[in-house]
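This is the structure I want to talk about, given as structure tokens.
The excerpt is restricted to a subset of chains, each kept in its original location.
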Amino acid sequence: MITPEQIRDDFPILAREVRNGKPLIYLDSAATAQKPTAVIEAVDAFYRTTNGAVQRGAHLLAEESTAAFEDARATVARFVGAQSGEIVWTENATYALNTVATGIAHASAGIGGEAAARYRIGPGDEIVVTATEHHANLVPWQQLAAITGATLTWIPIDGEGRVDLDNLDTVITDRAKVVAFTHVSNVTGLVTPVEPIVARAKHVGAITVLDACQSVPHMPVDLHALGVDFAAFSGHKMLGPTGIGALYGRAEMLETLPPAVFGGGSVATVTMEQTTWLDAPQRFESGTQPVAQAVGMAAAVEYLEAIGMENVAQHERELGAIMRAGAAELEGVRLLGPVDGGDRDLIGIAAVAVEGVHTHDVGQVLDDRGIAVRVGHHCNHPLHKHFGLTGSTRASTHVYNTEDDARAFVEALAAVRPFFGVS
Amino acid sequence: MSDLEQMYQQVIMDHAKQGRGKGLVDAQSRRIGESHQVNTTCGDEVTLRVGLNGEHIDSLSWDGAGCSISQASVSAMTEILADTDIDTFEEAFDAFRELMHSRGEPLDDEHLEDLLGDANAFVGVGKYPARIKCAMLGWSALRDALAKAQS
């Protein structure tokens, strides 16, 4: 059980006022979450007391910074059921997904040599995504197909946005080399069942890549148990700092993937002619790393662990249900995706289209009441097109949201059409 | 009047509904320019066609979809600029842009206010920087279309 009223005190920004002195009702956590004092202070303290170059140099600050950096890695790894060496720091989840896609492009161009042979793809091979992907888990694969000559295919979704599991055997063919899919849709909030997709991918020998951006911040996730080869998530969506994300790669998979980015810190030996690389995860961490941000992300993990991810998931499930059920009941308001997922779990998301009122105008009415939501396509053009829309208005929660917040969203929605004189 | 009501004044709501000049027409002018503008953050779009006879704007029509601000703004612009000339456009463009950056204060210049007509009603948009792009969409399209017509 969560008492968000208490939790709110940990988030300084929630005390601020917005338009015309209204209290802030923050319902845009799926875009970026707010930060508890514990995270802000961890970053602050790192700069004030510890900051030094990591993994190089032998002076005390370098040693302490390296320890803080690697402890943070171990903390984040534990949080998602992984080993420390399976976590690569990246700028955000988008870079994590691109690290895999570009690594495959590099392998296909000969980088990494024979050891990377299993990552080579080309004409005739297929890269499979789903029709509900965020641009971050679609465009890298689409462009990888363009670069290598492979073909992009996708698992369809039903009218409410559920990933269709009935025809996996025909969609994921023997030619599939990569299957990349989202764990939770950032528009409908629907959770994708991972097991059948991984099973089919394994059966045809395809690499699996999970976009865990909207799952890791909101529910317990055990990547070893899920059995995926790679997964990506961001710090800023899980109460951590901006500027940091993580790529998870199964130890055996990271071992042979070539790096996507080249530079210092990731190399073993360099001559003018040739380079050899360090082992993972260092191989993927070129240049000075986001050290303070890693420390902050670990602080966010510890904060979430103290609350308990089961509690977080249950709390957000309830808030999502209030928002979706409330919105769906309103005249002239269309909910994207199901109110209730049936056999599919849902997180604290409600995206709606208001008949006769553009999403920007909807957002403006909510903003005027101090309610922060996301308007537009939420980096998911194809899914909106699937619903016959160009955009929607999305409310999304995190631990600090209350039932009152969820109800305020529904009430504000109810006021939109009257305000614009639409009926 | 709240900020929200100031932003969505009745005249804006009316323009959004009526869409003055909406529906592309086959211009018979000497020179024709067309521009398609998209606001990528929200998907709003406007296609604008202008017909020039010398310096004279003798045809102005558009099509589009988007938020009430973007659609109302191109409508109001069409109303005040149809049957004027390039100089008038230039002056009105600058005035409108100034209005957008006035943070909600009306222009303090009778001549410019006269020039902008219904477009003065967009004064409230200046308080919402994220919406300025919406209000400017049609204006940018016209500027681009004029440049094309002249080139």
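Going by the order they are written in, the chains are A and B; count residues from 1 in each one.
Criterion: a contact is a pair of C-beta atoms (placed from the backbone, for glycine too) under 8 Å apart; a residue touches a chain by one contact, two chains touch by 3 or more.
Everything quoted here is computed from the prediction, not taken from an experiment.
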item: Number of copies of each distinct protein chain, complete complex; value: A x2, B x2
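The rule we apply is simple: only the chains that are shown with their structure count from here on.
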item: Geometric centre distance via CA averages, chain B-chain A, whole Å; value: 39
item: Residue ranges of chain A in contact with chain B within the complex; value: 19-20, 357-361, 364-365, 367-368, 375-377, 390-391, 419-421
item: Complex contact set, residues of chain B against chain A; value: 2-4, 7-8, 13, 41-44, 65-69, 128, 131, 134
